[in-house]
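Of the protein chains in this complex, one is absent; all others appear in place.
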Amino acid sequence: MTSVPIHYYLILAGFLFSSGLLIVLMKRNIVFVLMGIELMLNAAHLNFAAFSRFDSKLDGQVMAVFSVVLAAAEAAIALAILLNIYKKHHTSDLEDLKELKN
Amino acid sequence: MNTGVWMILTLLLPLMGGMLAYTFRIQAARIATGFAFLALALSSLLLINGFNWSTRFLWIPEFHLGWRVDQLALVLCTLVLLISFLVHLFSVKYMHVHEHPRYFLKLGFFTTAMLGLLMADHLLLLFIFWEVVGFASYLLIGFYHEKKEAAKSAKWAFLTNRVADVALLGAILSLGFEQSFFLSELTAIPSVWIGAGLLIGAMGKSAQLPFSGWLPRAMTGPTPVSALIHAATMVAAGVYLMLRVGPFLPEVVLTCAAIVGALTAFFGAFTAVTQHDVKQVLAYSTVSQLGFMFLGIGVGAFESSFFHLWTHAFFKAGLFLAAGVLMHHVGTQDMRQMGGLGGSMKWLMTLHVICGMALAGFPLFSGFMSKEGILQATWSWAEQQTAAGYSEAHLVSYFAFFTLFLTAWYIARQVWMIYWTPSRTVASVEGSGYHWQMGIPLILLSIASLGIVQGFHVFSSSGWVMELAGFSLAAHAGSLIPFVSSGLVLIGFVHCYGLYGPRRFYVQHYAQSTYPPSIMGRLSYFGWYVDSLYDRVLSSGYVTVAKGLHWFDKKAVDGTVNAIGVSGVVFAKFLSLVDTYVVDGFVQLTVWISRQVGRLATRIQSANVQHQIAWLIFVLILLLVFLLF
Partner (left out) sequence: MTESVFFFLFSGMAVAGVLFMLFTRNVIHAAYGLVVVLLSVAALYVLLNAQFLAVVQLLMYAGGVVVLLVFGIMLTTRKQHGPPISGHRMVPLGVVAAGGFFGILATIILQQDFAWVPVESAMDQTKQIGMVFLTDHLVAFEFIAVVLLATLVGASLLAKKSSEND
C-alpha cells in the first residue's frame, strides 16, 4: 500500500489545532479569536475523518458531520453575542473588555 | 662513756629545767639554775674525758639524720652551757620575780636549741635548729612584749634572719643533692652559688653588713639575754657554720667573706663611737667583732676565728652583765646622764675596765691574743693576694687595722663617760650592796678575759682551747703585727683621752649633745643610714607595689565586672535587635511570600479571557506530561 500513513493526517490535525490555539491566545480581536476556534474545530474534524477511513461503519464521518453542524450553530450565536457586545462597549478589542478587577 | 645518751641528756637538761621552772613558779629560779648547772657539769665532764660520738637515725623512710659531737662541737657546747649558767645565775636577781617562770622557760628553750644546732651533723637538722634558735631569740628579744619597741625589734630580728635563711636553705638543698647532707661527709664544694648561699645564711645570723640592723634593735630585750644571745652564743652560730663548711668553700666565697667581714667590722666600730646608749655601743661592738671573725674565716685562719669566738664570748658577756649591773643601780642606760661613778662603784669599774681592755685588744688580755691571730693571718693573706696580682687585698688589712683603732676609741669613750668624767647624774647613786648572784658571774667572766687564763704565752696568738677544739696551733712567725696593733690601741686610748678627758670642753656639754654635726659624725650616729635605707626602699617600695597592685586589682577586677555587666546589657540589646530584625524579619518574609504567592495565584484569575485560556492549556499540558511520561 502506498497510501499516506495516518500519522501524517494526525500530525497535520495537531498542527492545525495548535495554530488555532495560538491564534486564540494571541490575537486581540474577538472575531480573530472566533476564527481560531473554527480552526481548532476543523482540526478535530480532520482527525475524525482520518480515523473513519478504517471504519466500515463511517462513525467518524458521522461525528464530524454532527460537529460541523454544531460549529455553525455556535458561530451564529457567537456572532449575535459579538454584536451585542459591540453595541454596548463600542469596541471589539479583548483588551478593553475587562470588568473583572485584577 | 662514748654512748650518745649523755649528750642527749645534756641537750635536754636546760629545756627540762625551763619547763619545770614554768610549772613550779615559786622555785622557778632555783630549778632553772640548778638544771643549767647540771648540764654544764655534764658537758665539762664529757669534755674532759674526750667524748666523741656520732650517730645516724631514721627520721622519715629512706631519710636519715645524724648527730655528731666532736671536739669542736663539745667545746662550743660547754661554752654555751657555761655562759648560759652564768646568765641564769645573774638573772635570778636581775629579773623581777614574777617574770621568772616565763623567762627561764624561754632561756632554757633557747639553750637547748643552741646545743642542738651545735650537735647536728645533718645539714637539714642544723637548719631546723637554726630556725628554732631564731624563734627563741624572737621570744627573748620581745620579752617585754607590752612595749611596742620590743615587739617591733623581735619581729625585725626574726624577719631579717628569715630572709637570709632563704639563701641558706637553697644552698643546703643544692649541696645535699649534689654531695651529701652530712657535715662529716662534705668534700670540696665547687659551686659558688652554694657557697654564697651558705655565706649569706651565716651573715644573717651573725649580723653582718646587709643584715646587721636587727642586732642593735635587739637591745630592747633584757640585758642578761643580750649577754647570752648576742654576745656569746647565737651570733656565734653563723661563725660556727662557717667553721664547719669553710674548708670546703671555693676561694671566691671565702674572699667575699673576708671583705664582708672587714667592712662590717669597720662599720660596726665606726657607728659605735657616737652612740649614747651603753647597750647600743656594745651591740655595734658585737657587730664589729663578728666581722673580725668572718674576716678570719675568709683569710683561712679558722683556728684564730674560733679562738676569737671563744674569747669574745667571755669579755662581751662580761661587758653586758656589767652594763646590767650599772643600769640596775643607776636606773638609766644613757651615758649622757652618767659620769663620775668611778668613785662609788670602784669594784664594778675595775671589772668593766678589764673586759674593755680585752675588747680593745690590749696586750696581756685575751682579746689581744685572739686578734693577733686574725690580724697576722689577714696580713699574710693580703701578701699572698698581692703576689698573685690583687694588690687591693691590702685594703682589707688596712680596714682591719683601722677598726682596731676605732675599737679602742669607743670602749675608752664608754669607760670615761661612765666613770671618770664629772658627774652629770641628777641623783647620786644609791650605795646598796651587790647581790652575789650578780657579782660572781661578772667576776668569773672578767677573770676569763685576762690573757694569762687563756694561754701561758700571753704574747702569742694561740690558747689551750684551740688544741682542745681540735685545731692545730696557729703558727705565725714573729712579725711586726703585734707591735703595730698594740701601738694602734694605745693611740686610740690617748686620742680618746684627748677628746673626752676630764675638764675638756666637749665633756662639759656632753649632757645636752645628741649627734655630732659633722657628716662623718652623722653617718656614724645613724648607723650609716642602713636602716632608714631599708625602710625607704623595702617598706615604701613594698607599700608602693602593694598600692600598685591594689590599683590594678581595682581597675582589672572592677573593669572586668563592669565589662561583664556592660557586655550583658549589650548582648541583651543585640538579642533584641536580632529579635526585631531576624525573627520579625522571618515573619515578615513569610507574609511577603504568601502575598506574592497570592498575587501570583490571582493573576491566573485575570480579567483577560485569553490569560485564562492560556493557563488552562498550561495545566492541561502539565497533566498530559505527568500522565504520559
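Chains here go by letter, A and B, matching the order in which they are written, and residues are numbered from 1 within each.
The definition used in the following text is that a contact is a pair of C-beta atoms (placed from the backbone, for glycine too) under 8 Å apart; a residue touches a chain by one contact, two chains touch by 3 or more.
Since we're looking at a predicted model, the values are computed, not measured.
Q: Since one chain isn't shown, list which residues of subunit B touch it in the complete complex.
A: Spelled out for subunit B, the touching residues are 610-611, 614, 617-618, 620-621, 624-625, 628.
Q: Which subunit A residues would touch the chain omitted from the figure, given the whole complex?
A: Touching the missing chain: residues 1-12, 14-19, 21-23, 25-32, 34-35, 38-39, 42, 45-46, 49-50, 52-62, 64-66, 68-77, 79-84, 86-87, 92-93, 95.
To be clear about the criterion, only the chains that are shown with their structure count from here on.
Q: Just give me the whole-number Å value for how far the CA centre of subunit A lies from that of subunit B.
A: Centre-to-centre distance between subunit A and subunit B: 127 Å.
Q: Using the touch definition from the top, list the residues of subunit B that touch subunit A in their complex.
A: 602-603, 605-610, 613-614, 617
Q: Which of the residues in subunit A come into contact with subunit B in the complex?
A: Listed in rising order, the residues are 21, 24-26, 33, 94-95, 98-102.
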